[in-house]
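Quick one: this structure, given as structure tokens, is what I'll be asking you about.
Excluded from the complex is one protein chain; the other protein chains are retained at their positions.
The letters A, B and C name the chains in turn, as written, and every chain counts its residues from 1.
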Amino acid sequence: MSEATTGIDATAGTFEPRIQAFVCNWCTYTGADLAGTSRIPMAPNVRIIRLPCTGRIDTLFILKAFERGADGVIVSGCHPNDCHYTAGNFHARRRFAVFRDLIDFLGIDPDRITFSWVSASEGKKWSEVVNDTTERIRRMGPFSAYHGLAGRTP
Amino acid sequence: MKLGYFPGCSLHATARECEESLRAIAAPLDVELAEIDDWACCGATSAHATNHLLSVALPARTLALAERQGFDTVLAPCAACYARLASARHELAKDKALLERVAAILERPFTNAVKVVSIAELLRDLAPKIREQAKRPLGGARVAAYYGCLLVRPTEVSGFDDAEQPSSMEAVIAAAGGTPVEWRRKVDCCGAGFSLSRTGSVIRLGRAILEDAKKAGAEAIAVGCPMCHSNLDLRQKAMSRTLPEPLGLPILFLSQVVGLGLGLDPQALGLGRHFVGTGSFVAKVTAPPAPAEKPAETKQEVA
Amino acid sequence: MAGPASTRRSTLAAEIRRRTGLNPAKCYQCGKCSAGCPMAEETRLRPHDILRLVQRGRRDRLFADDSIWLCLTCETCSARCPNEVGPARIIDALRELALESGEGAPPRAIRALHESFLKQIRRHGRIFEFGMIAGFKLRSGKLFADVGKMPATMKRGKLALSPRNIAGVGDVRRIFDACAAAAGKEVRP
Partner (left out) sequence: MSRIGVFVCHCGENLGRTVDAAEVARASGTLPGVAHAIDYKYMCSDPGQALIKQAVAEKKLDGVVVAACSPHMHEKTFRRATAGAGVNPFLCEMANIREHCSWIHENRPAATAKAIDITRSIVEKLKRNAPLEPIRIPVERRALVIGGGIAGIQAALDIADGGREVVLVEKGPSIGGHMSQLSETFPTLDCSQCILTPRMVEVYQHPRIKLLAYSEVEAVEGYIGNFTVKIRRKARGLDETKCNGCGQCQASCPQKKIPSEFDAGLGKRSAIYVPFPQAVPNIPVIDARHCARWKGIVKGLKKLACGKCLEVCGRGAITFDLEDKFVTEKVGAVVVATGFQLYEIGRDHEADGLKGYGEYGYGKIPDVIDGLQFERLASASGPTAGKLQRPSDGKEPRTIVFLQCVGSRDPAKGIEYCSKICCMYVAKHTMLYRHKVHDGRAVVFYMDVRAGGKGYEEFVRRAIEEDGAEYIRGRVSRLERDGDVVRVQGFDTLSGEPVTIDADLVVLATAMRSQPGIETLAQKLSVSYDRHGFINEAHPKLRPVETNTAGIFVAGACQAPRDIPDSVAMASAAASKVLGLFSNAELEREPIVARVDEATCAGCFHCLRVCAYGAVERKEIRDKKGNLIKVVASVNRGVCQGCGTCQATCPGKSVELEGFTDPQIYAAINAF
């Protein structure tokens, strides 16, 4: 986390979670675009990384994000049956179902990760996912278990 | 089969014949009716029209008693009681906060685990047994099944039958040896709770129902609700007043129809308590069978 | 048209939504409810009118006459509504609102019935029709209506003359009080 982000922390004086989002290009990224064009306000705590499909999201990305100082992670893609690539989101879902059991073991509270479906037309829903996750992580407090590891590269 | 029995206020008073006939048919159908100890009134229309919480809490008390007394299913033969009990159960199942709130008001443990069945649902499920036990099929007498509102609505609460084209009571009538009549007004409202307070509306609505049943060739109407019964029976004379001749349609509880089919004594079924005389209908359906070619003759008679 | 309707609408519709979980804004005024309503020819406001006035926040017009009190809760409207708006339940909530706020009251006869009915339950835990009918007659002023029916009813063994309280009548009274407290006033139409 660089100096630039301190702008967030300084404003409130309370804990401002840092949340990394991994979203698919076709549904959630576009839904987030729609939230923007609709000027739906939301918490500024989320940083989006765009991927073609949730099927592309390696579970290691999530671990890496925590290692790099994220307090929470959002994974969001198309609704079932609505995948731009037909089935990528199903494969992702299967992968994350297994992953969920693992992260507990790895010392990460599964509640720090939000999995959601946000379609290209659900700008409002995206803002809710962002706000709800931010609030939840704020209540959970900072994630520091991995901080010692930061700085390494994959 | 052992059922928790919730008679409701009417079955101890204006609808005594309903209770009498129900108790009479229970034994031959292997049903044990165990009255829920210390039940209270369901609150009926007056509660839900004035205080929603009360309309849930009153039935909930009875359901909680049934739960404690070890019943898993409660029979509410009165359609109005059935609707209140089933609605409360439905709402409490949907809304956990409400369940907690009501349990607190009741000051007794309550998990909302007891099922509620109506008379139509119970007897429909017993139809094979009725058919088997029927000693004296009703000679094909034409009976119109009248559901009214509360047996089939609200749809998400009731749901044991189709809300617009129900068939459970017809199945019971047929099993008892009657001929169910196809008619149009079987799910219309008779005016229900306005019997005392707005009699004019009840007369208008009831008359339309009776006229349609008559037009469809019904010789009697079977009901599953004491309110419908008292409206259509007690006020039938007034409903006939503007018509050229009295309607003269006996209004029977479904349990009475079954009782006749099972060959039980009409008096034991409470058939002497009606305002519209049931005598000629009873005489017809209990007439000793003709020696030979009986079915054909009976059919002719009916036609 | 009176008042700033837009602010009123939001409060009434929101209040109904809070109480019932139903959303009055779903009504698109097709009138199917009114087409099937058995009381439509007797009331000034029909179910779809009522929904419209809820949407527009017109408490004044909703509570100005008998219409909401004449609903039989036969649920035909709710069963056939294409949008699952649930008019019957909404009308119940309006009646509750009217009683709580004192903005509306049922016509005398209907009020008398509900009053006698609830009083009986509170007093005995059950309804004893004789007492209920007697109470109703006193409250409604319909002293002589149906008197001809009484002997015939009794002859048929259909009216119990003497009420008996259930054992748990204390229970029932407590339930009444708790529900009344929740509504902010006594349950009394």
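Methods note: a residue touches a chain if its C-beta (ideal position, glycine included) is under 8 Å from a C-beta of that chain, and two chains touch if they have at least 3 such contacts.
The model shown is predicted, which means the values in this text are computed figures rather than measured ones.
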{"item": "Displayed chains contacted by the hidden chain, counting the whole assembly", "value": "A, B, C"}
{"item": "Omitted-chain contact residue, chosen from C:Arg80, C:Arg139 or C:Arg174", "value": "C:Arg80"}
{"item": "Sites on chain B contacted by the missing partner chain, in the whole complex", "value": "162-165, 184"}
{"item": "Chain C, residues in touch with the chain not shown (by the definition above)", "value": "28-36, 40-41, 46, 48-49, 76, 80-84"}
{"item": "Touch residues of chain A, complete complex, unshown partner", "value": "1-2, 4-8, 10-11, 18, 20, 26, 29-30, 32-33, 35-37, 39-42, 44, 47-53, 55-59, 61, 64-65, 68-70, 81-88, 91-92, 95, 127, 153-154"}
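Criterion: only the chains that are shown with their structure count from here on.
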{"item": "Graph class of chain-chain contacts, one of line, ring, star, complete, other", "value": "other"}
{"item": "Averaged-CA centre spacing for the pair chain B and chain A, given as whole angstrom", "value": "58"}
{"item": "Whole-Å gap separating chain B and chain C, where each centre is the average of the chain's CA atoms", "value": "23"}
{"item": "Interface hub residues of chain A, defined as touching at least two other chains", "value": "none"}
{"item": "Chain C-facing residues of chain B, complex", "value": "9-10, 12-16, 38-41, 43-54, 57-58, 61, 105-107, 148-150, 152-155, 163-164, 187-189, 191-194, 196-199, 201, 205, 234, 272-275"}
{"item": "In the complex with chain B, residue positions of chain C that touch it", "value": "19, 38-39, 42, 69-70, 72-76, 78-79, 88, 92-93, 95-96, 99, 106, 109-110, 112-114, 117-118, 120-121, 125-129, 133, 136, 140, 142, 145-146, 149, 152-153, 156-160, 166-169, 171-172, 174-176, 178-180, 182-183, 187-189"}
